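Take a look at the structure set out below.
A single protein chain has been removed from this complex, and every other one stays in its place.
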Amino acid sequence: MGEVIVITSGKGGVGKTTTTANLGTGLAVSGKKVVLIDTDIGLRNLDVVMGLENRIVYDIVDVIEGTCRLKQALIKDKRYDGLYLLPAAQTRDKNAINPQQMINLCDELRSEFDYILIDCPAGIEQGFKNAIAGADKALVVTTPEVSAVRDADRIIGLLEAHDIKNPRLIINRIRNDMVKRGDMMSIEDIIDILAISLIGVVPDDENIIISTNKGEPAVTDSKSFAGQAYRNITRRLMGEEVPLLDLNVSEGLLSKMKKLFGFKSA
Amino acid sequence: MIDLIKLLTRKKESSKDVAKERLKLVLIHDRSNVSPQFLEMVKSEIIKVIQNYMDIDEDTLDIQLTKTNSDDGERVVPALVANIPIKGMKNAGRSL
Partner (left out) sequence: MEQEAKSVVFKGNSDGLVIVFPEGCEFEQALQEIDNKVSNAARFFKGAKIKVVYRGINLTTEQEKAVYDILVKKSGAVVESFSRDEENKGAGNIAPKPSRTNEATRLRFYPGIDEGNCKFVKNTLRSGTRIDYDGNVVIIGDVNPGAEVVATGNVVVLGTVRGMVHAGADGNRDAFVFALGLKPTQIRIAECIARMPEESDSDGFCPELATVKDGVIVVEQIMRPTLK
């Protein structure tokens, strides 16, 4: 039986879609059967991040309204077997589906897939309610900023109110140099405030933008620091014990290397 | 060099501490604001306890979560303000 995991944040732009794409791809690389569901109806983006935007024929609203069968709407990934995308509709709104329909959809997918990852829209309205309806577990994405942490706190409360216990936290876009200077909240600071368990920390990495440009998730890029972080989170999702990525050492090594070769640090 | 800069800037509170402090305050408010039921629960508990000692006017009783200046007057802190009209004391209270 598959596991339904919703990736949510409250605030927009903290990296829900990027996280969904990377974790989904990471799980597929590990040989799992994965389906990614974009529930951001009207503002879909998971398709472009995955590089599958020109293969969409049917979408989630078509499935729910019975215009097509579920199998017809699932888009197979370009590169990885066992990875599928169920895209959101772009020309409809969030009210085109309701939570009960999402529960039914998730239950239908459960028998076919090991993991069902749901990319949740920003906000706490209908779209959020749809996205979490069928979920067993939740990953809350935040960045080390007051606005994102505040919204994450609200989301955690709402998840618990909807009986999704023990959501786990992903801290995205952390910059070790700023943390050291005392100009960015550290991992400890954020956990201290939110008081939930951490599943991973993703460093701020320009490779993410490059990989999004190409439509190929960074998790498959062995040189990407953020990709490494996503690979670790993937393994933790599958139940492995993986130590936290040491932001310190790698950062130091990198700048040492740069100094060694006379590059200016950016 | 870096140490020197650190020395110079140490006196000033780092921006992340400011962020953390502000967040904590905001969240106290957010978390309690989440449900009106929460205040109802507090209210009914308070009434239960106070009624052991005095008669109060339950209808005009008012409990609110607001902000107030801290003792040192420098910061704003959240506060629970209760306005409880007393109608009379109970015997249990007097005998003390």
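For clarity, chains are labelled A and B in written order, and residue numbers in each chain start from 1.
Everything below uses one rule, namely that contacts are C-beta pairs under 8 Å (C-beta built on N, C-alpha and C of every residue); 3 or more make two chains touch, one makes a residue touch a chain.
The structure presented is a predicted model; accordingly, all values stated were derived computationally and were not measured.
Participant: Considering all chains of the complex, which shown ones does the missing chain contact?
Facilitator: A
Participant: Which candidate, A:Asn54, A:Ser111 or A:Ser222, sits in contact with the chain we can't see?
Facilitator: Residue touching the chain left out of view: A:Asn54.
Participant: With respect to the chain omitted from the figure, which of A:Ser30, A:Gln90, A:Gln126 or A:Asn207 is a touching residue?
Facilitator: A:Gln90
Participant: Which positions on subunit A touch the chain that was left off?
Facilitator: Residues of subunit A in touch with the missing chain: 42-44, 53-57, 66, 90-91.
Operating definition for what follows: only the chains that are shown with their structure count from here on.
Participant: Any idea how many Å lie between the Cα centroids of subunit A and subunit B?
Facilitator: The mean C-alpha positions of subunit A and subunit B differ by 37 Å.
Participant: Provide the residue numbers of subunit B that touch subunit A in the complex, in ascending order.
Facilitator: Spelled out, the residues of subunit B in touch with subunit A are 14-17, 19-20, 22-24, 26-27, 30-31, 34.
Participant: For a test of understanding, state which residues of subunit A touch subunit B in their complex under the given definition.
Facilitator: The touching residues are 145-146, 149-150, 153-154, 157, 179, 181-186, 189, 192-193.
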